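Taken from a larger complex, these chains appear in their original positions, while the remainder are omitted.
Labels for the chains are A and B, by order of writing; each one numbers its residues from 1.
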Amino acid sequence: MAKEKLHHILEAQQFSRQWLEEEFFPELDYISKLFEPDPVFKSMPVLGSPAYSTFLKNKSVCVLFYEPSSRTRISFGQAAGLMGAHVESTSEAKKFSSAAKGESLKDFIRTVSDYHFDAVVLRSDYVGGAHEAAKVSGTVPIINAGDGPGQHPTQALLDVATIRKFIGTLDGLNVTLVGDLKNGRTVRSLAYLLSKFHGNHLSLVAPQSFQMKPDILEKLSGRVSFSQHSNLLEIAQNSDVIYMTRLQTERIPYMKKLPLGWQFVLAKRFLHAKDVSISEAVMEKVRDDAIIMHPLPRSEGFDELPERFTDDPRVRAFRKTGQPGQTGMGLYTRMALLKILLW
Amino acid sequence: MAKEKLHHILEAQQFSRQWLEEEFFPELDYISKLFEPDPVFKSMPVLGSPAYSTFLKNKSVCVLFYEPSSRTRISFGQAAGLMGAHVESTSEAKKFSSAAKGESLKDFIRTVSDYHFDAVVLRSDYVGGAHEAAKVSGTVPIINAGDGPGQHPTQALLDVATIRKFIGTLDGLNVTLVGDLKNGRTVRSLAYLLSKFHGNHLSLVAPQSFQMKPDILEKLSGRVSFSQHSNLLEIAQNSDVIYMTRLQTERIPYMKKLPLGWQFVLAKRFLHAKDVSISEAVMEKVRDDAIIMHPLPRSEGFDELPERFTDDPRVRAFRKTGQPGQTGMGLYTRMALLKILLW
């Protein structure tokens, strides 16, 4: 059977293990390799344009954000720009806040589709925005860069790419997801993706009121095993991957109206910071071959992953001694996806 | 007499029929043709860079917006970027809101003129901003992308370009302008431009308090015939073009201070939505060879052009079966103008 061409990137569930292994990882490895230090290239500064610089020549990408997120927006813009695309970017797409937002999003997508963009990277401010966009974008691929509290599939892809890079496999892992599992879309998308592989166990560590929702657990049930915990310390030693998240105060109705200082204090209290955060005691338990991840941003105060652990070799959120962190894997992931979609 | 070189684009009145026919439309047709599917080009993905990709090579364009308008800003940025220009874009030019805004705009234009931009696309937040900018920009062309409630000449050009494309002529037309004719700058600019051609009749459909202002009517008088109406249904059958607009709540002092929900309700009531909006009854009357246009955005609720009519073949706001809508004609129009000014 002929391979089905990838058209949109909407949710973590859409990726099969086969697609990951036959399309995505090879492309990702190829892109990553182009960024490795290369003495031959270094000596030819003029002729030696890196291969990636023309992958999207004469292409253009519209980066359309209805919620601010400089980090993700810059990541996509840089991914497209490094490959030679023209990038138009806005974070002010949202002007109105009425019930009609779905309609206005669709008109915006219809408009930029007619502007001859080759792809639209969309951060919508409500669940399902990317799916609605895909319905009206015609031949133009939509890449979901987060749909409100819904999905964030490229984050899930960069997360599994990071695990694969540093652990070497995506099967038979003990992955510990920690923090606000109720509102965090990254943990949800990652859990879906890990369930495509074999023998993984998810340890869900959160205060009871921030545990993963039953409907998600039901979907995962039978495809991946999981257990619920309220204390990271007891599970740290047995983890191959510890995935930290912050409290998503901006997703919690009664909280997002409070002054930031209050949100900060309440976040600390609700998360029982000691039990679901990285501490010296936890770090003593974490094995040397395990990795600690964080989708960023860290919470105010960095309670869940304090600054003093940033440079620990097991923390792979950022670049370390010539090795990309999750951030760099995010760049490579978005470059690989854009190349697969547009080349 | 030698042709006068176009320097700035400030208002719809500046364009003669001769310039439109001898300069603008030929350039527009050439640009449009470069976007048509071309089997030869498709088979040469590497060598076959589209001709437009170098029209603005080594040029740079500053897109300077004092009012947010992602749609127009992206349209100009994409137009310049597709032709190879470097684009610097800001929508935060406005920081202060005092009486001195004219002075501060002029300093901004003086500044970017000294940054070696080849053109400045300006959306100012008051009438006359583009003219003031043109006085101090030296040799740098100013393109008016809307001066508050004043003019929006590139919108008027894309509107006549759309009519010409789908109707085939700009003479002897019955053009029906519908909605908020008092505050809508696009209908005003379009009316000016249509008055350059022969035998056109404008039907102005609006609630009495939103009719076109007497000073505009006086200027049009003798150059184009017009009639005033309060009900679209009665005039629909006789229209070659029906041009819908939304209530410009943000231009109405007492309205723009209300919460958006209230603006929405009042807009519905003031426009007597049934009489000045597209309905099934209206659509039955509209001829098959007529077109329905909208400058976008549609109002909250889409009352004047409901979502269910979006895919009707007569509605030409958006791309349809391989044909650009007004949106795509906007891209081609801005590309043609930038090429005429900068090449």
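By definition in this document, contacts are C-beta pairs under 8 Å (C-beta built on N, C-alpha and C of every residue); 3 or more make two chains touch, one makes a residue touch a chain.
These figures come from a predicted structure and were not determined experimentally.
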Checklist entry - Full complex copy number, with 2 in place? => result 3
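Going forward, only the chains that are shown with their structure count from here on.
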Checklist entry - Which angle of rotation, from 0 to 180°, maps the CA atoms of subunit A onto the equivalent atoms of subunit B, to the nearest 5? => result 120
Item to check | subunit A and subunit B: spacing of chain centres that average the CA atoms, whole Å | outcome: 38
Checklist outcome for this item: Contacts from subunit B onto subunit A in the complex sit at residues 35, 49-50, 53, 68, 70-71, 73-75, 77-78, 81-82, 87, 91, 260-261, 264, 296-298, 300-302, 307, 310, 318-319, 324-325, 327-328, 330-331
Checklist entry - Considering the complex alone, what residue numbers of subunit A touch subunit B? => result 57-58, 60, 62, 64, 86-88, 90, 92-93, 95-98, 100, 103-104, 106-108, 110-117, 138
